[in-house]
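One structure below.
Note that one protein chain is taken out, while the other chains of the complex remain in position.
Right, chain A next:
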Amino acid sequence: MNELLRTLLFLPRQASTIAEEIDTLHYFVIIMTMGGALLVTLIGGYFLVRYRRTAVQKEPARRMPGTTPAIWLEVVVVVGLFGMFIAWWVIGFRQFMAIRIPPENALEIYVTGKQWMWKFAYPEGASSISTLYVPAGRPVKLVLTSRDVIHSFFVPDFRLKQDVLPGRLTTLWFEAKEPGRHDIFCTEYCGVSHSTMRGEVIALSPDEYERWLQGQSPGPAVAGPVDLRPSSVTEYAPPEPVSMVRQGERAAAEHGCLRCHTLDGTPHLGPTFAGLYGTMVPLEAGGNVKVDEAYITESMMDPLARIHAGYQRIMPSYLGQIRPAETSAIIELVKSLRDVRPKPGASEPWGTVTVPELREEGQ
């Protein structure tokens, strides 16, 4: 029954401990809503037919102008309806309290939203961008804040959402039932690339999570569900060795590089990688620089030091966020694209977007 209704209503998987309970209320509410609307319309339609003019002319006894229907009937219906609404409220409020109050033993992870990516910092020192690794079967409490505008952290599979505000910390807790991968969406409109501010939660088995914390990449055991297209463009952690270019693509997708840099020469917020390597580019501070390994590396670690003229100062530093192997892989990726011809206008920044001044507190 649960599966059937869930599929009919297009609800995503129930991947958190609270999801099924919330869905049960959901079914109740939606069935009553559908039923109520249909019932009222059908009664209205029945009256329209029964008391239609021609019928009333043929059978004048049907006409009862000014008769008030039994007041007790109306009272019963209204009180019954109110009782039902209150029942929704009582159940919904209890569930809401359960969603909002994290268990004592929850594992804490810090989340920062910025235009247009999610960053995760773990107390043990690890960090990640766009992909949140959590242990399955253990409550996790997220402490969220924003660096710029309001974002909202939404995991449909968990039935959870929390606005992420600048200058405030909000919290959200959940417990993933089993290992798996789940979409993260930003649901508070946050600017031009709002719809690309996606990520994923990867729930690992506790052992694997421990291994991941220690810097080892998790094994291939985490399979995505069939109906879920991962938000990063490549598969995750392939077991067989792959070329550095492929690794670079994966790293670029994982770290959100492709949110602003394109691979096919389409203009975007950052310079496209296509045909970039080996060219001379103008700098904002004046002069030119040749795009080589050193400049690419510097641009990842300290992007604002020598920024390409015409582009906005919006790229965050990846220093400490990105492993050396990934840095080299991304450089290989840029190299591999040296012969791709950028589309016209690609050397110009894209659109007229202005991004709010960065709030680099404490940096």
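What we mean here is this: a contact is a pair of C-beta atoms (placed from the backbone, for glycine too) under 8 Å apart; a residue touches a chain by one contact, two chains touch by 3 or more; residues count from 1.
One rule holds in what follows: contacts and distances are computed from a predicted model.
> Given the options "LLM class flavin-dependent oxidoreductase", "Acetolactate synthase", "Cytochrome c oxidase subunit I" or "Methyltransferase", which would UniProt use as the protein name of the unshown chain?
Per the UniProt record, the undisplayed chain of the complex is "Cytochrome c oxidase subunit I".
> Given that one chain is not shown, which residue among A:106, A:126 or A:192 touches it?
A:192
> Hey, which chain A residues sit against the chain that's not shown?
For chain A, the residues touching the absent chain are 9-12, 22, 25-26, 29-30, 32-34, 36-38, 40-41, 43-45, 47-48, 51-53, 56-57, 62-69, 74, 77-78, 81-82, 85-86, 88-89, 91-100, 148-150, 152, 154, 156-157, 159-163, 165-168, 170, 183, 185-196, 227-229, 231, 351-357, 359.
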